[in-house]
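Before anything else, here's the structure in question.
Heads up, one of the protein chains got dropped from this complex, but the rest are sitting where they should.
Chain nomenclature is as follows: A and B, assigned in order of appearance, with residue numbering initiated at 1 for each chain independently.
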Amino acid sequence: MKPTGIICGLLFASLLAIAAHAVEPDEMLEDPALEERARVISQDLRCVVCQNETIDESNATLAQDMRRLVRQRILAGDSNEAVLAYMVDRYGDFVLLRPRFTSQTLLLWVGPFLLLVGGAFAAARYIKRPVVTDLSDLSDEELVEVNVLMKETDGSDSQ
Amino acid sequence: MNPELGHFALALALPVALVQSIIPLIGAYRRDAALMAVAGPAALAQMLLIGAAFAALTQAFIASDFSVVNVYQNSHTSKPLLYKISGVWGNHEGSLLLWVSILAVFGAAVAAFGAGLPDRLKARALAVQGLIGAGFLAFILFTSNPFLRIDPAPVQGMGLNPLLQDPGLAFHPPMLYLGYVGFSMAFSFAVAALLEGRVDAAWARWVRPWTLAAWSFLTVGIGLGSWWAYYELGWGGWWFWDPVENASFIPWLTGTALLHSAIVVEKREALKSWTILLAIITFSLSLLGTFLVRSGILTSVHAFAADPTRGVFVLMLLALAVGGSLTLYAIRAPKLEPGGLFAPVSRESGLLINNLFLTTAAATVLLGTLYPLIAEALELGKLSVGAPYFNTVFIPLMVPLVLLMGIGPMMAWKRSDLAGILGRLKGALAAVAIVFAIALALSGIAVVDIAGSAGIALATWLFSSSLIEWAGRVRLFKGAPSDVWRRIRSLPRASHGMTVAHMGMAILIVGVSGSSAWKQENILTMAAGENVTVAGFEITFNGAELIQGPNYESLQGSFSAKRGGSSVALTPERRVYDQPVQQTTEAAIHTTFWADLYVVLGDGPTDDRRYVVRAYFEPFVPFLWYGILMMGFGGLISLSDRRHRIGAPRRAAAVAEPAKA
Partner (left out) sequence: MDDIQEKRSPRRWTAILPVVIVALLVGAFAKRLMDVEGGQDPQQVQSVLLDTPVPDIDLPPLPDRGAGLTTADLKRDVSLVNVWGSWCVACLSEHPLLMDVAEQNDIPLHGIAWRDEPSASVRWLARNGDPYDLIGQDPVSEAAIAFGVTGAPETFVVDADGIIRYKHIGPITPDAWSNTIAPLVEQLRQ
């Protein structure tokens, strides 16, 4: 090994000791079903020392420890909700990336729906309301009458 | 060029920008042609001055002039030339300089090519551009000067963050800024129209090319950012709903709405005040993006220079630009001539619903992004809003929009016939049913399989109905080949562009649904000579060795992946850059047309010479990039429509008007 290689090797050793890398093989559970649950839970938990990363994708050591803890809780028989609640008990709602539906998050969850409905009402102001929606129910005589009436209105409009 | 000259040119650009804004405004108010005529030369002068400043900084970076603090902090002699140049905008000060440079180029383009514009509209639009430029120039000169010197000059620079030394990220900011700043044109025209008190079809035609260009660049810019995240962050994710990503996505959504509502102004002289509002909002959201990235107010992985002083300055700019324009809107918009009402089933109603969903989606993403801040201001406690929230609320808003996208282009203006359109789309409905069935048969009936297949079915709907619409226009399969060819040539470019962009969206949806539903991963430790199978690929690890790059050392793994008879080599790397010392992961990606095989070399070697290996099968991910490129390309095709040529006289546009069905 060349000297640069050795230096580089040392650098790797020291840096990699710090930089873990998302989910590691030695963290994973034997049972694929349980491991899958752990992954799902991890994607809803925020790495609290990071900026908007899930613990599932974060390289931070605390995220790694939180992933381990999630798996411990699963092995201890906790349900997914119980594992999330365990974290919330310690870190508060801050730790959840999918905020729970509470009075604090009412606006967050209902907001999009309100915006859509409010927007729909605003948009409806641009839409013409048809006077007669269905002409097929009318008899032939009635249709003739309608046509005559429409012509009359058209005429009176243009004057 | 030397840095002092650059600094001087930049300092001179500020008064020129003020001249460009104040004198033409007075001229337009007094109807004084001479005063209004100042705008054009001032805009050209501004471009030359800012261009000179940009050239001076670039020159300092290329020459590694470390007496300039900005170069010292962000460059290094060992960097490849490309990254010396991209280092110019890979930092706060330089990226702002790029921002105003693009702004100046756009302004000069209006001055040079806007001969067909009415004098007052042109003078006012350039004046507003000048005001925006003046604000940003003041910001640069007073808080973020890139030309500061240090004495004595250090012999070596501190280097550029290795994550930024990457082709995807080198071009990401310029593309994004071309988009953001392009929307400033729509903004300037909107404010000019409000000052004028008049919005008409011609106005919409002038605004549309700028919006189209901005939209295309922003589309590609966001795509580049996503592509970079995909291959660089080492686990194959491509969208994170991070605040900074959202900051570019929200103006994209409103910009898309603006593109469509401007058509209604052009064709029906309706939705005027709404379109003006969208133009203001879209650029305001671009400014908000700039503010969020630089203020440290929201936490993000991408946050730039979190500096509250600068944050205060940008916030003031934001308040002035947005507050001022919206106040003007509040005064003038109610006086704009209202357009006629729409029949419930008509092209214009379809575009109205398109706008309803796009702006609701934009507002929703904005709400989620700012909610932690709002909650804190209202003392509701600390909250996080992440990807799970956005996926839950965003997808239901997009599904009806995409369903409508299949029908909308077939709708006639004023009054349309829904039953007739659905009749023409029988083939599309059949294609949806067949594709959905095949997708389920190939994947399975788990919830993810159904969701993924439904996504692909939705994309099929959009793709096939776009195709049917286009085929109907050119009478494909119906007319003689020469007739079809003639129709293809005479169909306005804007129609072709729409078809390509909508099809691109369909392909993007395939990528989004397929990669979300059927990604496979295998995380394990491997020693040389061992195998692992992922999605039918047999991957053999051949070992790892240290190699020397230009400004980094790398541990390079060697893998071969075999499927069927053929074998490909994969060489993922873990790099340690020397200036600054930082580690990056370079995934090895083997792309087939349908999917990527994505291999990452993780920790190791352990004492028994094993390495952590992450192998991912990423189905349909290439479709994301195809789709985004097609969308951007569709925008450019549309831009080349002769009706959109800058300053094309009104009469020429009327002649080019197609005989619409």
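Going forward, a residue touches a chain if its C-beta (ideal position, glycine included) is under 8 Å from a C-beta of that chain, and two chains touch if they have at least 3 such contacts.
None of these values were measured; they are calculated from a predicted model.
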Candidates B:A55, B:L141 or B:A333 - the one touching the absent chain: B:A333
Touch criterion as defined above, residue of B:P15, B:P41, B:P154 or B:G197 at the omitted chain: B:G197
Residue among B:A45, B:L370 or B:L597 that touches the chain left out of view: B:L370
Residue touching the undisplayed chain, where the options are B:R30, B:K382 or B:K414: B:K382
Touching residues (missing chain, whole complex) on chain A: 48-49, 51, 61-62, 65-66, 68-69, 88-92, 94, 122
Chain B residues that touch the omitted chain in the full complex: 196-198, 273, 277, 280-281, 284, 291, 295-299, 308, 311-312, 315, 318-319, 322-323, 326-327, 329-330, 332-338, 370, 373-374, 376-377, 382
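Simple rule for what comes next: only the chains that are shown with their structure count from here on.
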Inter-centroid spacing, chain B versus chain A (mean Cα positions, whole Å): 21
List of chain A residues in touch with chain B within their complex: 1, 4-5, 8-9, 11-12, 15-16, 19-25, 28, 43-44, 46, 50-54, 57, 92-99, 104-105, 107-109, 111-112, 115-116, 119-120, 123, 126-128, 130
Parts of chain B lying in touch with chain A, wherever the complex brings them together: 233-235, 237, 240, 242-243, 270-271, 299-301, 303, 341-344, 349, 352-353, 355-357, 359-360, 363-364, 367-368, 371, 374-375, 380-389, 392-393, 397, 523-525, 546, 548, 553, 555, 574, 576, 581, 583, 585, 602-603, 612, 614
